[in-house]
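Below is one structure, written out as structure tokens, with a few remarks after it.
The chains shown are only part of the set, and none of them has been moved.
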Amino acid sequence: MNNLLKGKKGIIFGALNDKSIAWKVAEKAYEQGAEFVLTNVPVSLRFGNLHELAEKTGSQIIAADATSVKDLENLFDKTLEIFGGKIDFVLHSIGMSLNVRKGRTYDNLNYEYYQKTIDISALSFHKMLQVAKKKDAINEWGSVVALSYIAAQRTLYGYNDMADAKSILESIARSFGYIYGREKKIRINTISQSPTMTTAGSGVKGIGALIDFTERMSPLGNATADECADYTITLFSDLTRKVTMQNLYHDGGFSSMGMSLRAMHQYNKSFDEPEDIEQPENLD
Amino acid sequence: MNNLLKGKKGIIFGALNDKSIAWKVAEKAYEQGAEFVLTNVPVSLRFGNLHELAEKTGSQIIAADATSVKDLENLFDKTLEIFGGKIDFVLHSIGMSLNVRKGRTYDNLNYEYYQKTIDISALSFHKMLQVAKKKDAINEWGSVVALSYIAAQRTLYGYNDMADAKSILESIARSFGYIYGREKKIRINTISQSPTMTTAGSGVKGIGALIDFTERMSPLGNATADECADYTITLFSDLTRKVTMQNLYHDGGFSSMGMSLRAMHQYNKSFDEPEDIEQPENLD
């Protein structure tokens, strides 16, 4: 590999199993020479098989509930101890909505669930940044990445209060990115990833048809979890030091598409008498 | 006037005194033929002079804490009773951050305050929409407007967790706008207003210099509270029926500016030996 992260240390939040984007990031970061601590909530540690990943990458696992400032303080303390010094990168890949899980639609939200959605999926990001900054835990020119989704900009049926959570996640990246950049030269960005068939993603209703649509809309097709991990590596590397406070689409072009020929062709089949929308010789 | 709101009924949240944008909206809506209920939290009713406005516009005041679903239910019930039927427009002009008030910086947030900032400044908007929809309180082609600020897109020092709150406010406008549009033809938008010297705004540190800067950056100058009210009237009128899920900048052009000659000219004066940046004959 390219040793892009040689000598760098980090913390990776949110790996559950080998479908997780965070899992792929850990594998790629390891290949690129990084060392890191893996962390997740205790219940995920039980249900997933994070220990395999830890073994494979020579990493330690530290359980932490990312909504608990106390857990985060412990996580950062222990991590600094393990590495005998500061870290260089952090990945935040955390999201959950009880409203989605319990089938509450967006016009019938339970507001306690809502506050939890925000706390788990967005505020946890602020908490980890605030704890890291107070402990001065990240080296200058360090890099922090959180995973987001285009629902922060455009409404998708069924994505529910997770859309609001992603909006606030991206806002935190900007707001904290300003302060952490100004004072410690640390950059903070979000990656807006294609819909991905992770364990979390596969629970969303109708996601199969949506993924078919985005695949046909995106000129390069949907981005996979593996490709997302590759991209994340570039953002952790020293080659992207002046990119900060950005939401970066990693989606095969989907975000810049209004309508593709392939998607329209498929859509058109839904009618009994499809309109003649294409001529293969004259594509554009 | 133009009778743009003749026969329309509504609810106006957030008028405190004659500097408030909501106050101006009430005055203009009245001039345009609308009837409405005024509402604010009990403490604001004591400190402001909303009764003057109520008298002047022939309106009733109903106290409500917009974070309380119960209060909102009562408010909508009574409003429908007063008008003997559904309403046509709602203005949301509510925002408050205890972190700002108590001088907690964004890298030293109190998370209970943060949840309150979100609850008061953003979630209140969802609550009012959810209550309105459950009670089927708004006529088809009704219009809902909330006031936002460019901090939702770009970080301004000192705006603190209100930036996150405005992000989520705009996300709620989109997410609920989809559902309310689809089912009831009701539109929901936010107006992103110039910084304004309201009672709330004047508490922000250094706002004087910021307002000077935005005034010089904006080709038309900052938008006043009065002008914001005019713009809001167009969004409540039947002439904007197909505008929804939008964040609409009302700021004299500020949001589309990178640098104006006037602002740069002033900035340049800050140096002991200013660079020669302009020639009056050759402006652009």
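A and B label the chains in the order they appear, each numbered from 1.
Note that in this section a residue touches a chain if its C-beta (ideal position, glycine included) is under 8 Å from a C-beta of that chain, and two chains touch if they have at least 3 such contacts.
What you are looking at is a predicted structure, and each value in this text was computed from that prediction instead of being measured.
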Number of copies constituting the complete assembly, 2 shown: 4
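In this text, only the chains that are shown with their structure count from here on.
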Centre-to-centre distance between subunit B and subunit A (centres being mean Cα positions), rounded to whole Å: 32
In the complex, subunit B residues that touch subunit A: 69, 105-109, 111, 114-115, 118-119, 123, 126-127, 129-130, 133-134, 152, 154-155, 157, 160-161, 163-164, 167-168, 170-172, 174-180, 245
